[in-house]
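Missing here: one protein chain of the complex. Every other protein chain is in place.
Chain IDs A and B follow the sequence of writing; residue 1 opens each chain.
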Amino acid sequence: MGWLKRVIDHDISYSFTRSWVIMLAAFVTLFIIITSVFAPWVTIHDPFNPSSLNLMDAFTPPIWVEGGKWTYPLGTDDQGRDILSTIMFGNRISLLVGFLSVLLAMLIGVTLGTVSGYIGGWLDSLIMRLADAQLTVPPILIALLVNGVARASLMQELQESLAIYVLVFSIGIAAWPQYARVTRSGAMVERNKEYIAAAKVIGVHPGLIMVRHIVPNVMGPTMVLATIGVPLAIIIEATLSFLGVGVPPTTPSLGTLIRIGNEFLFSGEWWITIFPALALVVLVLSVNLIGDWLRDTFNPKLR
Amino acid sequence: MANATPKPPASPPLLRVQELSKYFVLSVPWLSRVFGRLSPPILRAVDGVSFEIQRGQTFALVGESGCGKSTVARVIVGLYHPTAGDIYFQGKSLEDPSVKASPESHTRMQMIFQDPYASLDPRWRVRDIIAEPIRAFHLARNRAEMGERVSELLLQVGLSASDGEKYPHEFSGGQRQRISIARALSSNPDFLVCDEPTSALDVSVQAQILNLMKELQRRLGLTYLFISHNLAVVNHISDHVGVMYLGRLCEVAPKRTLFNQPQHPYTRLLLDTIPDLDLSGRRRQPVTGEVPNPIEPPSGCAFHPRCPSVGDRCRAEKPLPKPSKDSIVACHAVEECRL
Partner (left out) sequence: MTALLEVDRLRIEFPTRRGILVAVDDVSFSIEEGEVLGVVGESGAGKSVTGAAVIGLLEPPGRIGRGDIRFEGRQLNGLPQEAMRRIRGAKIGAIFQDPLTSLNPIYSIGRQLTETLTTHTDLSSSQARSRAIDLLNEVGIPAAERRVDSYPHEFSGGMRQRVVIALAICVNPRLIIADEPTTALDVSIQAQIIGLLKNLCHEHRTAIMLITHDMGVIAEMSDRVAVMYAGRIAEIGPLREVVKSPKHPYTVGLMDSIPKVGQEKDQLSHIRGAMPRLQEIPPGCPFHPRCPEAFDRCQVERPDMMDTGHPRQAASCWKYARTASHG
């Protein structure tokens, strides 16, 4: 268990325990992740399985309002779906899309950034101009564009089953430039260092040098960017789903839920939209706080 | 090319460098090039350098910043391509396609760098760092053999076998240089290029590393090209010395000859700057001027603006290296016996 002791003793763990806000944020995030992973077992019913729904329970208000029931702590929607359960299932989609799209963006961005920074020359100029061009357009628009094009080119039947992958793809494409830039500056610094020259003298292939030497040494800032990128990706996905061009209605995310509930906002059933919206805020805020803390922790000048 | 020593060597030199040049074309903004008709300036980092190193000896290249000694090292080892000239290693030219195809020359020649903090990958364990050449050249049949070799190397450089599990940041500067040396030795090289290996180390640590290098040379029959700006260190470790200034060799001589009977005015200037730790109060010739910008070197002999023995020919004509007593000197004043 020596490694555990080293983790606990480490400066990062120390700074972690110094801030109750961060500890709270981490706890909340962990809680959300766990409940969403175990959602099928934790919820009272599967809200997207029509046979488990009871239409008689539709429009039940939250527990503390008159007319609420214990079985539906946050109330139900127009179809009798338990809001709490829909949130937990919605979290799954949001988290899945959030993490996967960031993973894709990192894959593309780190590869292109490393190649760009290490090799330089016209390849570097090409990749950076591509990134610059893309950065002039807001990520949401890019995601919207890619999404639209992908859907138009897919056949109708496939659209639903592939919708999540299309979504991940479009958000990933929208986000790669920043990872590329950060990785590129790191690569440009590392390539002049003498351990790289040593590897060249040995005759190691440039591709191997990039993978084995450069990438591990430039991943630091990228990881921090990723933790801040996940909540951003979740927001983009929520936006797209809210607009109706995100996930299919059979697997709704938080964005879809907000959209569905929107219709009932002014007819008095406020809980159908407010609670998913609150859940989104809490999720994004917690992950964002952790990302901020990570960035400050890894900044050597502040330590 | 004439030999530096009066009697011919018994065997061919391990390394022979002939009229080696390396020019860098500096980048100029594209618009300036097209509209301003500005041609990109050329940095003549190394300009026609020739010397030989015999097997088992240490050849030191000394000079100040901008003289090109580090560039020479990097060209020899293959990090840069020479602009002109030839490098013969074990009799064969390094530009020869058969040599280029085989990795043999790489295993025979390795390099040690100046900065102990930047020359080891901070994310790799020490054993992987040392084993990198072994892996690259497939010198071990299996992991066990590789592990044994790494342990052997660690002991050879004065560290312990268990140090292989650690990361570079757990070691001091001197220890890191030892790790660098172990890495360089792992492919059983004949020839080590050492680029200021002790310049970043404290004096007492420097002494340890220099002692280690000498001992390894004796035990393994190594040949060193030792780059340095510190003449006292060079005096301790080298057999032959080459003095460089702005990309050219001023003087090449056996160590004792260079330090006792320096001929080139720049060599004399350099020797004058060696600190007087005996406090003998010896008189120094006042030094004037600075090393000029290597992009716009002076005409003729690069040293002429600072030379106390400057003549007319010096301003116009670049001096060629000529044998003079025990040394090879590139100086008009020496040639004309004005000194």
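Here are some notes:
Just so we're on the same page, a contact is a pair of C-beta atoms (placed from the backbone, for glycine too) under 8 Å apart; a residue touches a chain by one contact, two chains touch by 3 or more.
Remember, it's a predicted structure, so these values are computed and weren't measured experimentally.
Taking every chain of the complex into account, the chain not shown here touches B.
Across B:Pro13, B:Pro133 or B:Gly174, the single residue that touches the chain missing here is B:Gly174. Summary of contacts with the chain left out: across B:Ile134, B:Leu269 or B:Val329, the touching residue is B:Leu269. Of the candidate positions B:Gln156, B:Asn188, B:Gln208 or B:Ser309, contact with the unshown chain belongs to B:Gln208. Take subunit B: the residues that touch the chain left off the picture are 64-65, 172, 174-175, 202-208, 210-211, 214-215, 229, 231-233, 235-236, 259, 269-279, 284, 286-287, 290-291, 293.
By definition in this document, only the chains that are shown with their structure count from here on.
One simple way to say how far apart two chains are is to compare their mean CA positions; for subunit A and subunit B this gives 52 Å. Those residues of subunit B that touch subunit A in the complex are listed here as 74, 77-79, 103, 106, 109-111, 113-115, 118-124, 129, 132-133, 136-137, 180, 183, 187.
Contact residues on subunit A toward subunit B in their complex (touch as defined above): 193-195, 197-204, 213, 216-217.
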